[in-house]
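Shown below is the structure under consideration.
Excluded from the complex is one protein chain; the other protein chains are retained at their positions.
As written, the chains take the letters A, B, C, D, E and F, and residue 1 is the first residue of each chain.
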Amino acid sequence: MERPLDALNALKGKEVNVLLKDGTKLTGKLEAFDIHTNVVLSEATAGSDKIGQIFVRGDMVTYIN
Amino acid sequence: MERPLDALNALKGKEVNVLLKDGTKLTGKLEAFDIHTNVVLSEATAGSDKIGQIFVRGDMVTYIN
Amino acid sequence: MERPLDALNALKGKEVNVLLKDGTKLTGKLEAFDIHTNVVLSEATAGSDKIGQIFVRGDMVTYIN
Amino acid sequence: MERPLDALNALKGKEVNVLLKDGTKLTGKLEAFDIHTNVVLSEATAGSDKIGQIFVRGDMVTYIN
Amino acid sequence: MERPLDALNALKGKEVNVLLKDGTKLTGKLEAFDIHTNVVLSEATAGSDKIGQIFVRGDMVTYIN
Amino acid sequence: MERPLDALNALKGKEVNVLLKDGTKLTGKLEAFDIHTNVVLSEATAGSDKIGQIFVRGDMVTYIN
Partner (left out) sequence: MERPLDALNALKGKEVNVLLKDGTKLTGKLEAFDIHTNVVLSEATAGSDKIGQIFVRGDMVTYIN
């Protein structure tokens, strides 16, 4: 792997967990991301809450796995 | 979907929820956005408060869905 | 509307509310703004305090409506 | 007025109040400013404290009036 | 050593500890990093939690050792 | 005075007070500064603590006087 964003590219279309800086944990399918780590998840959930598609601002991301 | 902002483009003219970093939840019609995630909503509400048109500074956005 | 700043342009010379990140709510006539959302209000008030003209640094703005 | 910094330009050499993000209120004569809102005040006071000339880093400024 | 990132380059493929700004301590194999200190760890753990591969946003990193 | 940094230039080689964002007050001779307000003081003290030469990262500076 050359660059960290290569790891995100390999996750496109797959289910990921995204931890936000406010402590929220989102789970969903990684539809898109960019160099700011703006991300779009589809079929997202936060615990038992069903959210559907969601755009997360990159500066709120702690990690993605 | 190529880029995260494509998801916002698909939401133009539709009702969205915007969570701000101070915990405020806004609901309204997405009129405009830019690469900083500055957004303008029309007919916006925050809970039971009617706000009308509102410009939100991009760095206050946590997510949009 | 193409861009979020178009909404601010339409508000020039009109009375607006500006919520700051420290919770202060300012009301006044929008005299000027720029892409950083630096804003100048005239005849501004904060609750019952009369402030007159005020320059607000853009990064302190939460929203304008 | 075209741009917010025009308002600061009109205040050069006059007494201004500067609210800092840590809540400090400074009063003094506006000697200089730049696009980052770095400011220099002369004959500055903070409440009853006499400070004299002071350089304030722009990112600490909430507003100037 | 010329530049700080040279130290990270020497750690590629080795086990590292990453302290995040929220206090989380991650341990894992350093797979990739970039100039923002975005990092990817594989076989990562946080205390007794097994995480596997993880992408950490650079601005959350306090230090790497 | 044209620009705020002119005020710092006039202070080179003189004793200054630097207030940091964490509340620390440093006193010392201003040896160097740059546009980020990175500063180097010599013979610096923090209250009764003798520090000697110190490099302060610019984003930690509240004001210099």
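Criterion: a residue touches a chain if its C-beta (ideal position, glycine included) is under 8 Å from a C-beta of that chain, and two chains touch if they have at least 3 such contacts.
Remember, it's a predicted structure, so these values are computed and weren't measured experimentally.
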Absent chain, residues of chain E that touch it = 1-8, 21, 37, 58-59, 61-65
Residue list for chain F contacting the dropped chain reads 20, 22, 31-34, 38-40, 44, 51-57, 59-60
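In the analysis below, only the chains that are shown with their structure count from here on.
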Contacting chain A as well as chain E are chains none
Taking each chain's centre as the mean of its CA atoms, the one lying farthest from the centre of chain C is chain E
Would you kindly state whether over half or under half of the residue numbers at the chain C/chain D interface are used by both copies, giving same or different?
-> different
How far is the middle of chain B from the middle of chain C, if each middle is the mean of its Cα atoms, in Å?
-> 18
Within chain E, the set of residues that touch 2 or more other chains is none
Chain contact graph: line, ring, star, complete or other?
-> line
